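This report concerns only the one structure given below.
Heads up, one of the protein chains got dropped from this complex, but the rest are sitting where they should.
Moving on to chain A:
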Amino acid sequence: MHNKSVAELSRELESGQVSSVELTQEFLDRIKREDSKYNSFITVTEEQALADARVADDQRAAGNATPWTGIPFAHKDIFCTNGVRTTCGSKMLENFVPPYDATVTANFRQAGAVCLGKTNMDEFAMGSSNENSYFGAVTNPWGLSEGNKRVPGGSSGGSAAAVAARLIPAATATDTGGSIRQPAALCGVTGLKPTYGRVSRYGMIAFASSLDQGGTMARTAEDNALMLNVMAGFDPKDSTSIDREVPDYTATLNEPLKGLRIGLPREYFSDQLSPAMEQQVRNAVKEYEKLGATVKEVSLPNAKLAIAAYYVIAPAEASANLSRFDGVRYGYRCEDPKDLMDLYTRSRAEGFGEEVKRRILVGTYALSAGYFDAYYLKAQKVRRLIQQDFINAFKEVDVLMSPTTPSPAFIQGEKTSDPVTMYLEDVFTIAINLAGVPAMSVPAGFVDGLPVGLQIIGDYFSEARLLNAAHQFQQVTDWHQREPQ
């Protein structure tokens, strides 16, 4: 049962072959039994999940079911859940219980889905290896051997590991610079970062507001489509969400790909990419050619500036977004502050981890008087150029394809001492966030027994086309069905 997709489980619930309570119990048991190996959950809400499952079964019996009614899933612990602790991977919010739901949370609740818990993540979504969580590192289910634990990627490493290990069929995730696609690639699952503004950010704890976007993670493209059907849409509570019709993303999954124009950005097939990785990606592109697609090389001339621009803009926004964690109203407060300044400095010094503090410092510096023009303004100009690169590329082709990451999952601890090397993990994903376009990572092969992700990038609001392309690929390949031992 745990190997089935959301679409399959939904059909079984509908036909009465299984109940939501049974399904929920099975996945809860798996989490209990297996997750000590991965540490992919921060919080498991067993009682609430079983209660919700009973309600879902009643709803189905009463004929009021959506495709999600009774389906177990999990939320990345960045989405606020009314009455359930929401930590964002931080000591700062270790005991924070929001009195409200994120819009994404509310949408899944409305659809009748059963949330089993909150998945682990890099603190405040800052990281590419899930080693920055206050609740401990997450281990990739792939390449697991004694003394050889690999990272699942980050920041949505908990969601990716849980889906890969079949602890849950689907999980929400967020992506600011690659935080859905990179862990999806490293864990061999399918993930989608939608167009900026497609999914409401209300109740999704902010890292960098102009880049953050909630998205989907599951094993199949079809399940991603089912998730996006629930998540996408305008939200009056988020001024940056876009009021635009939401299609049924499952309706176009089976469109033929004949004539699909694929562009391969030359900058993303550089020498940063290992030959073995490149081979897997090129093989995947060949599958598309067999499906009737045409392929040409294109250029994103400013892509090489993306990491530099990102590491100004994202920390600048984060430095302000994280100011609210001041020990005054909620969250961690230091013991016996002697005055206000002591309360602020110690609460923040003790409550935030190293990487978060590093980025707050970088961002504060970039916005400081005398540096603003040289850093923040210049980075915004670069961002505009990068955006224009994508707009130009999509005049020539329908989608862009590239590797999601330069290399497969690395060993825990390997890059923790050098933040800049860690930042290069996102070299192929980060420009997409700066441009605001949607992109997916789809399992596309293995190198040394570790999954390789194919990144498919689309024009604004082309999620349906991306899902269609990914789904068709998954009809002729089985990389997404491989199970870690």
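We adopt the following convention: a contact is a pair of C-beta atoms (placed from the backbone, for glycine too) under 8 Å apart; a residue touches a chain by one contact, two chains touch by 3 or more; residues count from 1.
Following the convention adopted for this analysis, contacts and distances are computed from a predicted model.
Within the choices "Aspartyl/glutamyl-tRNA(Asn/Gln) amidotransferase subunit B", "Multicopper oxidase domain-containing protein", "PDGLE domain-containing protein" or "Glutathione transport system permease protein GsiD", the name that UniProt assigns to the complex's undisplayed chain is "Aspartyl/glutamyl-tRNA(Asn/Gln) amidotransferase subunit B".
Checked against the full complex, the candidates A:376, A:410 or A:428 give a single residue touching the omitted chain, namely A:376. For the options A:25, A:48, A:240 or A:388, the residue in contact with the chain missing from this view is A:240. Of the candidate positions A:5, A:19, A:40 or A:86, contact with the unshown chain belongs to A:86. Within the whole complex, the absent chain has one touching residue among A:137, A:165 or A:204, and that is A:204.
Contact between chain A and the absent chain runs through residues 79-80, 86, 88, 93, 96, 98-100, 102, 201-206, 208-210, 236-240, 316-317, 319-320, 323-326, 328-330, 340, 344, 364, 367-369, 372, 376.
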